[in-house]
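Mind looking over this structure? Questions follow.
All protein chains but one are shown in place.
Up next is subunit A:
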Amino acid sequence: MNNKHIKYSIDTDGIAIVTWDVADSPVNIMNEVTMAEFFLTVNLAISDDAVKGIIIASAKKDFIVGGDLKWFLNYDKSKEECFDMLMQTNTYLRKMETCGKPVVAAINGLALGGGCEIALACHYRIMSSYPKSYIGLVECSVGLFPGAGGTQRFLRMLGSQKTIEYITKSKKLTAEQALKDGLVDEICSPEDDIVMLAKNWIITKGSSEQPWDNKRFKVPGTPLGVGQTSGVTEFFSVSNAMGYKSTHGNLPHIKNVLSAIYYGAACHIDKGLEIEARYFVDTLFSKETKNIIRASFIFINDAARGKSKPKGYDRVSFKKVGVIGAGMMGAGIAYVNAKAGIDVVLKDVSVSKAENGKGYIKTQEQKKLENGYTTEAKIEALLQKIKASDSDADLTSCDLIIEAVFENEKLKNTITIETEKVIDEAVIYASNTSTIPISQLAKASVRPDKFIGLHFFSPVEKMQLVEVIVGKETSEGTLAAAIDYVTAIGKVPIIVNDGRGFFTSRVFGKFINEGITMLTEGVPPAVIENVAKKIGMPVGPLAISDEINLKLMLAIMSEDPNLTPHEIDLRRTLVTIIETHGRTGKKEGKGFYDYPINEKKSIWKEWSKIYPPQASYDEEEVGRRLLFAMVIDAYKCLDSGVLQEPKDADVGSILGLGFPIHTGGVMSYIDYVGAKEFALYSAKLEAKYGERFKIPESLQERIKSAGTGRVFYEN
C-alpha cells in the first residue's frame, strides 16, 4: 500500500489500526485525497479475514479537525457530482458500520465536523479528556452543515431537540459532556494509551451493530410520522421560529439543516443520509454559503493572522502598553490588553479617574463570574496587570502608547507633545481617534514616522475589528509592528490609508444618511428600521443615529469641507431636527425614538406629522438604498486608495459595520446582487434619488469586463 496520509497496521490479535497522519499538515484535515485513502484503507481491513476489529486513530495531537473549507469554496463540479460524492462517503461509512467487525474511534483530541462524523460511524468511541479536547459538529458556524451523516447520526443518538440545538449552535462538547449525552462511550485521561483501551474493548466486548441497524430502533423523541407526540410539534415549531428570528431567513443553511433533520427523522438511516446529502448540495451551491466561507474562514482568518503585514519585518512583541484616557474606549483597550497578558498603564488626569476605568473592567468581569466563566483569582490577576496612574513618568517603560481621550484635536496634540517627552524614541505612538485625520494629528509629533492610528470599536472587548490608520509619514516598520500588536491582542486588523472618517465611519455614515433621507421623503420610520434589520443589518439607521447622537453627527458633518449637495441638504435637515423639533438622541431621551424610563424605546409619534408618510413604499428599494449607499462609497474608498484591497472592505464592513455576512461583505455584495443587476439598479436609484448612487467609471468598467462572471473574487 502506498499511503501518504493514512497509516495501516495489523497487530498480533488481528486488530487493524487505521491511523490518520496527514502529510505536511499539523492537523488531520479531510479532503478528496485523504478521504479516498482513508476509505481504501478501511476497506482493506474489512475485506481481510485475518482482521477481527478496526481502530480509527490519529498520530497527531488531535483526532480529525474537519473538512477543507477552501476545497468547498472552490468546488467546481456539478450538483449531481456533489451528490454522488456525498453518497459515496455515506456508502463507505455505512459499509464500515455494517461490516460485522467492531470499529472503534480513538479520539485523542479535537474531533470536529467531518472528524466527529467519522467517529459517529464507529461502533464505539473512546475520547481523551485533555482540556482542549472537544467533539462537535461545527459546520453551521461557517454557513454549512454536516454532510457526512452527522445530522442523521446525531438525530438517532440524541433525538431532534439536542441535535438541532447542538448543530445550529455549532456546539463543541468536552469529553465529559459528550459522555453524558452518549455521544462517546468511554473517556480516558491524556496519559492513558487510548489505542490499547480501544483494543481491549474489541477483544472483551466488541459489538458490531449500530443501534439504528436494529429492527426495533426508533428515533428518540421523534416517532414515525414526525411530531405525533405532544412536545415534538412545539419543538419543531420553536426551532423554525428561532432559526428565522436569528437570521431573518437570510442564511439558507439554517433552514436546510432544519429540513435535513425534520425530513430525515421519519426515515430509515439510509434514506436519512440521502436527505442530508440533498440539502447539503443545495447549501454548498448557495451564494450565501460561499460568501460566509469566503468572508469568515478565508478573509477574516487571514486578517486575524496578520497576513496584511508588510513583508520583511520581524515579529515585534509588546510587554507593556500605555493607554491614555480611561473613558469607555480607554478602559476597553486596557481590558483587552490585560486579557492578552500585556501589562497596562492606564493613565488619566487623576488616579481616581483611571481607577474608574478599571472599575468598568471589574464590572464586566463580575458579570462573567456570575455566569461561571471566570474566578475571583483570575479577576484579581487581570486587574493586577493594569496600573491606574495620573503620571507621565509611569509611561516611560511602555513599548506602545495608545491615546484614547475625547475627540478634541488640541487636547490630543497636547498629550502627544507631553507623552513624547517621556517615552523612548523607538516607541510607537497610536491615536484611537475615530474622526480626525492621522496625518493632521501627526503634525504635533516629533516622530511622525512612529505615529499611527489604531481605531478600536466600542465595546472594545466585543468588537473584533481594529482599523490601522496609516498617516502620510507613518513608516512601514511602524505599520508592521502595529499589525503584530493588533493580532497579538486577538483583534482583526485592516489597513486603512488616512482620510476623513477613515473607512468604516465614512461608509457607515452613508447608511445613516440614507435612512434619515428616506424618513424625510415619507417612508414610515418603522419601515426603514425594520427593513434594515430584515436585510441583515444589526440595527436600523435611526436607532444608531440616536446612539451616536445627532449633535455629534452634525458637528462631524460641519467639519467636513467636501460635503456633496445631498449631504448639505441633510445637514440642514439635521439642524431642523435638532433645533426646531428638539430631537437629538438617546442621551437626552429624545431622538428619532422616545426613551421612556423603565420602558423600551419607541419611535417618536410626531414624525408622521412632520414628514407625512407616502401612500406606499417599495420594500426592496428601501433595503437596497441602505446597502447600495454603503457599497458605492466603499468602492470609492478602494478607488481612491483609502483601502488597498476589496477583501479589506469586506472584512471591515462585516466586523465594523455589521454588514450582512451572507452577502460576503460590502464589496462581495455587488456579486451577491449580480454585477449587471447592481449596475442597472444603481442607475435607477441615481435617476430617482441623485448623484450618490452613480457608480464610478472604473466600477462600470470592471462590471462590463466581468461579463457573466464575478467582479471581485473567482469564488
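Here, a contact is a pair of C-beta atoms (placed from the backbone, for glycine too) under 8 Å apart; a residue touches a chain by one contact, two chains touch by 3 or more; residues count from 1.
Just so it is clear, contacts and distances are computed from a predicted model.
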item	value
Protein name, per the UniProt record, of whichever chain is missing from view ("Acetyl-CoA C-acetyltransferase", "Acyl-CoA dehydrogenase family protein", "ATP-binding cassette domain-containing protein" or "ABC transporter permease")	"Acetyl-CoA C-acetyltransferase"
Sole residue of A:Asn43, A:Gln161 or A:Asn240 that reaches the chain not shown, by the stated touch rule	A:Asn240
Options A:Tyr134, A:Tyr262 or A:Phe299, residue touching the unrepresented chain	A:Tyr262
Candidates A:Ser78, A:Ser602, A:Ser698 or A:Asn715 - the one touching the absent chain	A:Ser602
Option from A:Cys267, A:Val351 or A:Ala526 whose C-beta touches the chain left out	A:Ala526
Absent chain, residues of subunit A that touch it	225-228, 230, 232-234, 236-238, 240-245, 248-249, 255, 258-259, 262, 524-527, 529-531, 534, 600, 602-603, 619
